[in-house]
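The complex appears here minus one protein chain, its other protein chains still in place.
Order of writing sets the labels: A and B. Residues in every chain begin at 1.
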Amino acid sequence: MNKASTGFYFEDFALGQVLEHAIPRTITEADTSLYLALTGSRFSLYCNQDFAQQLGYSKQPVDNFLLFQIAFGKTVNDISLNAVANLGYAEVEFIEPFFVGDTISVVSEVIGLKENSNGKTGIVYVHSKAVNQEGYQVLSWKRWVMVNKRQEGMHNTFAVEPQLNSMVPLGSVSIPQQLSITSYDTRLSGENYRLNDYKVGEWIDHIDGLTIDHAEHTIATKLYQNNAKVHFNQHQMASGKHQQRLVYGGHIISLCRTISHNGLANAQWLAAINGGSHLNPSFAGDTIYAATQVLQCQELGAGVGALRLRTLGYKNSSWNELKPQYDKALAEKSRLPSNFVLDLDYTVLIPV
Amino acid sequence: MNKASTGFYFEDFALGQVLEHAIPRTITEADTSLYLALTGSRFSLYCNQDFAQQLGYSKQPVDNFLLFQIAFGKTVNDISLNAVANLGYAEVEFIEPFFVGDTISVVSEVIGLKENSNGKTGIVYVHSKAVNQEGYQVLSWKRWVMVNKRQEGMHNTFAVEPQLNSMVPLGSVSIPQQLSITSYDTRLSGENYRLNDYKVGEWIDHIDGLTIDHAEHTIATKLYQNNAKVHFNQHQMASGKHQQRLVYGGHIISLCRTISHNGLANAQWLAAINGGSHLNPSFAGDTIYAATQVLQCQELGAGVGALRLRTLGYKNSSWNELKPQYDKALAEKSRLPSNFVLDLDYTVLIPV
Partner (left out) sequence: MNKASTGFYFEDFALGQVLEHAIPRTITEADTSLYLALTGSRFSLYCNQDFAQQLGYSKQPVDNFLLFQIAFGKTVNDISLNAVANLGYAEVEFIEPFFVGDTISVVSEVIGLKENSNGKTGIVYVHSKAVNQEGYQVLSWKRWVMVNKRQEGMHNTFAVEPQLNSMVPLGSVSIPQQLSITSYDTRLSGENYRLNDYKVGEWIDHIDGLTIDHAEHTIATKLYQNNAKVHFNQHQMASGKHQQRLVYGGHIISLCRTISHNGLANAQWLAAINGGSHLNPSFAGDTIYAATQVLQCQELGAGVGALRLRTLGYKNSSWNELKPQYDKALAEKSRLPSNFVLDLDYTVLIPV
């Protein structure tokens, strides 16, 4: 018997099964600098200690996008090592700020299972919770993923699909206890726009494009200790459908977040991801762009506002070219063109 | 109105205009390790705590080359997002040592403006000053950059070209107050050469070559939060003159500095950049080399010496091949061949 694991297949999951993911991780200051260097993030809260302290934090918190990548990475070995595709996220809630030196552990529960009619794959739904070293829950999310079967054929399990909320209501997102936004200085953050400058329905073309290179996306994905084979093994991928490695979808999320700084520089705090899906794969050499539509705006009190945003990531094209295609696809309820790679519905905190 | 900014064009600048650059940055120990890893720097002052303490520093200071890259990066969004070319630097003075945990803020003043006769571009001269979180000035520099016009045509502004000093006099460069060079140990630094071993006019062929790769230069440039489009957007650059991304000129400066360790290992402290220009663009795949001519040598007292150096960066060639071409171009006052990418005139402190 070979001691190396080939990962779980669809048959290995059972409803209600609890997976304590191994290799809890202490997040270092260096992890946060590396994240900045790999993504090019320019949000002030994560790179300026004085700015963080003006907002009531003792020091810069860990960017929730980085926290999500590392927490997600913990679950890969048990859940998605044999995944065909990450189908979606829902109810991603950031509950407590996480700081350098804290250690994250993740546990997942299987909350849904559904065979696909092709007999080759099934869908696994999990609810994952991340806690810090003191046991406080810092992050909770649900995702569903298409997993290969060990053996082809229908297994006649009951299909259980969980009810997933389409969003975390704006009024119930967690506001960091220490957050004191009244002294927020837009000269430091880079833009003047506050909550009430955004209008529901408004689109922001973030303009800037970032080209992905191989070592960049693989170093980022290794930083997250995400060991999914599709990102790392060219020898194996060469004989597959795309004949090349796929860029980790989470890296696309982070690049779109970086790009969104141009127009959303004050949307400092990720409070929730209401839903997300990776529409098409990305490859090294692709140039990623993003455009965002404002879905909701709400004052939460004490100067804090919440913006619900829909950011579309796309590649190798301009928003001017793609917007009409997007509108047409929406009107016809047809599929978006293959330039679209990400559809992310999320909620950020922003000063009023 | 799209909320994302397209950056300033020539018409947006006015003489005397003051630009407070956003996103002050706390420099972390990790930023310094990343700089070492991305450039391969081997200067002892920045990687050996004991060595730094022997020289009077409480701990390793931040390498002034890294400090310059980050400070420069702060100015890009306001000054050179639509730049055609960085034309030059002058009077770059490093005033106070900068340490890990310090936060840098940068302000620039427009000190010169000049339209080009083609009606498409103009030259913007700025004086930038960087301060730490206590308001002490740590760095001051001037640069001029060719910026696109929003609208073609002559605007008939008065041309104002500032008088720029050709150098910071060797006797007036800042010597770090804590610097105590008498116990300098050349066994630790890697070479025996001290101030008086260098002769004015002497050339050093630094021999070693470093090939640039895509993810390396883009990660370095993102580390500096420099968001100039030309380094990152292959989709856009593909239709331009070079059909590919350009390597950030500052990365070339850092690579030449690394390469110069072989022959200048004791030139630990960058005191000033007297002038610099990027002679030709570099691309991923280019191999960078450097050769240095000693321009001036001066004892500053207390065992500290200053060397004024001219480092030429060139690519894909050897100094043996290029030196005759360099001499010929100098004699004929003609343009240097396109292998030359950098001409940097700078002053370093070195033990006597």
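One rule holds in what follows: contacts are C-beta pairs under 8 Å (C-beta built on N, C-alpha and C of every residue); 3 or more make two chains touch, one makes a residue touch a chain.
Predicted model, so just to flag it, every value in this text is computed and none were measured.
S.K.: From the list B:L15, B:L36 or B:A238, which touches the chain that is not on show?
M.R.: B:L36
S.K.: So one chain is hidden, and I want to know which residue out of A:N77, A:S108 or A:T211 touches that hidden chain in the complete assembly.
M.R.: A:N77
S.K.: In the complete assembly, which of A:R194, A:H214 or A:K323 touches the absent chain?
M.R.: Touches the omitted chain: A:H214.
S.K.: Out of A:L15, A:A30 or A:A329, which residue would touch the omitted chain in the full complex?
M.R.: A:A30
S.K.: Out of B:A215, B:M237 or B:V304, which is the one that touches the chain we can't see?
M.R.: Spelled out, the listed residue whose C-beta touches the missing chain is B:A215.
S.K.: To test your reading of the contact rule: which positions on subunit B touch the chain that is missing from view?
M.R.: 28-30, 32-34, 36-40, 42, 44, 47-51, 60, 187-191, 193, 197-198, 202-211, 213-216, 219, 262-265, 285, 287, 289, 315-317
S.K.: Could you please point out the subunit A residues that touch the chain left off the display?
M.R.: Output for subunit A: 2-6, 20, 22-26, 28-31, 33-34, 77, 101, 103, 133, 213-216, 218-220, 222-223, 225, 227, 229, 232-236, 245.
As a convention for this text, only the chains that are shown with their structure count from here on.
S.K.: Give, as an integer number of Å, the spacing between the C-alpha centres of subunit B and subunit A.
M.R.: Spacing between the chain centres: roughly 36 Å.
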